[in-house]
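Note that one protein chain is taken out, while the other chains of the complex remain in position.
== chain A ==
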Amino acid sequence: MAAETTKPSRRPAKSARKGQSRLLQGNEAASLGALAAGCNFFAGYPITPASEITEYMSREMPVRGNPFIQMEDEIASIGACVGASLAGRKAMTATSGPGFSLMQENLGYAMIAEIPLVVVNVMRGGPSTGLPTNVAQGDVQQARWGTHGDHPAVVFCPSSVSECFELMVMAFNTAERFRTPVIFLADETVAHLREKVVLPAEGDLEVIDRRRPAVPPDWYVPYKTDGSLIPRLADLGEGYRYHVTGLVHDERGFPTRRADEVEPFYARLFGKISRHFDDLMLTKQYSLDDAEIVLISYGCTARSCRAAVRLGRERGIKLGLLQLLTLWPFPRQAVEAALTGRKAALVPELNMGQISREVKRVNDGRTQVIRHSKMDGTMITPEEILGRMREVA
């Protein structure tokens, strides 16, 4: 490994110094995670607070000989990603609320046609142009239900710069493994935060690639699946001349309206995700074992919760935290366990209760669930969380 250079950094940013600790911004770590996971196509449209990812990729993609393109809008960006993925690339786009809204239709296309790709949404205040440079967590339900029609969704949410890296690798691996679009849902604070990150050495990283056909082109039935429920995906231009459509399709990829094909199609689309819930639902626990009051949180708010747990315990309040790294599929089992036997659960979030609603649904009478919402464009502080304890304790 070359020694750290002291030259001013007007050159393109150094690529990841694997196995080394670095001071990184969340958006940079997310970009590095994407590259480490094999991202070799980027199409995007700049928007605060996600622009650093697009800028980072514009520096790194040409160095690796890979395509980077700044498209005319967000609709075009995700469209290009779908096309690139079909041609065998690991594609990513990055945006924020307004752009994420524009991407929804093609996100649905990627869902129904089962195209792996990663969409980054760095949340800002909304709706509309909202609070472009302020933190919010208002896109949680949009990430789940933004596109039309019924479909599964996979959404990861980092709370730290390290998690930006780790969850981005996870996002690409999940997209490739399950042939599905994956949403990386960060918030402005985590995206712009700078922290020390220890990057894994290259060999220590598990990188998953989509399963490509194991049969010659003539035998390939593009949406026929084995027991995994996940069809193998051939790269366009490799001799596999198949059809891809956003219409509900049969095993051969051609449109169908036959009830005996439509129903099994949807069942498989949900089934391929639901049978792997255990692998997908990531959570972290802090001081949860003996906690009387559980905090359930995610993104930057989970950081305040960790501080609140520490401060609370210093003051004799037995607090614990369940941090959600996967928002969708909603980590039901972990939340159920965290709610069971507690005096109360508090769900702080920067919206009017988008996850607390889910917690209440899962709670099913186990304990008292209280939401703590904040919508002023600033973070929830540990003191605010502790302030709610009087109501709870």
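Rule of thumb we're sticking to: contacts are C-beta pairs under 8 Å (C-beta built on N, C-alpha and C of every residue); 3 or more make two chains touch, one makes a residue touch a chain; residues count from 1.
Just so it is clear, contacts and distances are computed from a predicted model.
For the chain that is left out, the UniProt protein name among "2-oxoglutarate ferredoxin oxidoreductase subunit beta", "Acyl carrier protein", "Sugar ABC transporter permease" or "Hydrogenase component B-formate hydrogenlyase subunit 3" is "2-oxoglutarate ferredoxin oxidoreductase subunit beta". Check A:22, A:59 or A:332 against the missing chain and you find that the one touching it is A:59.
Contact with the undisplayed chain is limited, among A:171, A:244, A:269 or A:362, to A:244.
Across A:212, A:252 or A:361, the single residue that touches the chain missing here is A:252.
Considering the full assembly, A:88 is the residue among A:88, A:152 or A:181 that touches the omitted chain. Residues 5, 7, 11-12, 14, 41, 43, 59, 62-63, 65, 67, 69, 71-73, 75-89, 91, 105-106, 109, 235-247, 252, 254-255 are the ones on chain A that touch the missing chain.
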